[in-house]
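So the structure is just underneath, and the comments pick up after that.
Removed: one protein chain of the complex. Kept in place: all other protein chains.
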Amino acid sequence: MSRRVRLVLFVVVAPVFAVLFFLATRGLPGFGSEFHPYGDRAVAVATGQRATANVVSSVNFDQRGVDTLGEEFILFGSVIGTVVLLRPAPGEREVGRRGAGRVLPTTRLAGYLLLPVTVLVGLYVIAHGQLSPGGGFQGGVVLATGWHLLYIAGRYAALRRAAPPTVLEIVESIGAAAFAAIGLAGLVIGGAFLVNFLPVGSFNDLLSGGTVPLLNGAVGVAVAAAIVLLLSGFLEQAVVLRRTEEPLAGSSIIAEEPLAGSSIIAEEPLAGSSIGAEEPIAGSSIIADGTEQR
Amino acid sequence: MMLLIFLALGLVAVTGTVVALTQQPARQAVTLSVFGLTLSILFMTVQAPDVALSQLAIGTAVVPLMIMLTIQKVGGPR
Partner (left out) sequence: MTTLPYLVAGWLFLVGCYGLVTSRNLVHTVACLTVAQSATYVLLLAVGFRAGATAPVFGDIPVGTRVVDPVVQALSLTDIVVSATVTAVLLALTIQIHKRHGTVDPDELRALRD
């Protein structure tokens, strides 16, 4: 379909949608109405027998936990898809991050100062998901973005060394599996999948809500690992990998290889195995970092 | 309170339109980030702090960043 055909189709269909949608909104309860049967029931259950102060968390992780399990596995599947799609293609190789040393000292300082604060905030948001706005989804994203402050501070190599993709993939799987395992434990102990089988504790207590804090933690781990994996995949594609013009040729051993001292080992990624190749380049760029810091 | 909600709604409608009509992807990443911010303001005003928090982290930071990185890869010098 060319752009013209698409536009014609849109011009035909959009007014139909607009009219139908307008008619549909006439049938909805008005904005700000008092008619919320599901909401009222969810609030009654959450504040009553489940002792969960944040009703949104109660809905997400307790009353509609199976739904969140589904979302969790959409997340998992998308991350796998992205990681697979963003593998270094044959003919691509890592080039040195020559700009890495040019981070302003103030930026570096800000990154280092903000990193512990952000990680703490992320953990806080995850841990208090049953009490205050927040939870595994939000806290996980905060954790992941905090992690990338290391990148802003110019320590890409340190970032990769501290959390290699393989480790992150395992962490991500553990998070998703923990959610399912807690659900199965509910099946064994409570007789139904994802049933809240733990004592709910007293209302507005840090350990209230039964399985809600546990599931929040599992989701927090999974989401944090997922976002770090996604962002590092895109960072690698955009910043590190470059297409070499002579693909896969054996003669490329003499190709310009300014950063890595041991260029013969570094050439091997062209054959397809990128894991072995990342170490020497990363190592050499740390040295480069160190020299530029002085 | 209602006034704030309708103000935020207006902002969301305008910034959303700007995002869709921005043709250059690099500029669009910026407008998309602003759109995400107005969305999270709207969510705050309709008493959804959980959703606002998640929108703030995802919509104003993660998604525009991924788009910027993709532009860098796709549109930048090879």
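A and B label the chains in the order they appear, each numbered from 1.
In this section, contacts are C-beta pairs under 8 Å (C-beta built on N, C-alpha and C of every residue); 3 or more make two chains touch, one makes a residue touch a chain.
No experiment lies behind these values; they were computed from the predicted model shown.
**Student:** In the complete assembly, which of A:V66, A:A89, A:L109 or A:V188 touches the absent chain?
**Tutor:** Counting the whole complex, the residue in contact with the absent chain is A:A89.
**Student:** Which residues does chain B use to touch the chain missing from this display?
**Tutor:** For chain B, the residues touching the absent chain are 1-2, 5-6, 9, 12-13, 16-17, 19-25, 28-29, 32, 35, 39, 42-43, 46-51, 54-55, 58-59, 62-63, 66-67, 70-71, 73-75.
**Student:** Given the full complex, what residues of chain A touch the hidden partner chain?
**Tutor:** 2-3, 6-7, 9-10, 14, 17-18, 21-22, 25-26, 28-34, 36, 38-39, 42-43, 46-47, 53-56, 58-60, 64, 67-68, 71, 74-75, 78-79, 81-82, 85-86, 89, 131-133, 137, 141, 203-204, 223, 226-227, 230, 233-234, 237, 243
One rule holds for everything that comes next: only the chains that are shown with their structure count from here on.
**Student:** If you average the Cα atoms of chain A and of chain B to get two centres, how far apart are those centres in Å?
**Tutor:** 18
**Student:** Touching chain B in the complex: which residues of chain A?
**Tutor:** The contact residues of chain A facing chain B are 32, 54, 56-57, 125, 133-135, 137-138, 141-142, 144-145, 227, 230-231, 234-235, 237-239, 242-243.
**Student:** If you look only at chain B, which of its residues touch chain A in the complex?
**Tutor:** Residue positions touching the partner: 2, 49-50, 52-54, 57-58, 61-62, 65-66, 69-70, 72-73, 76, 78.
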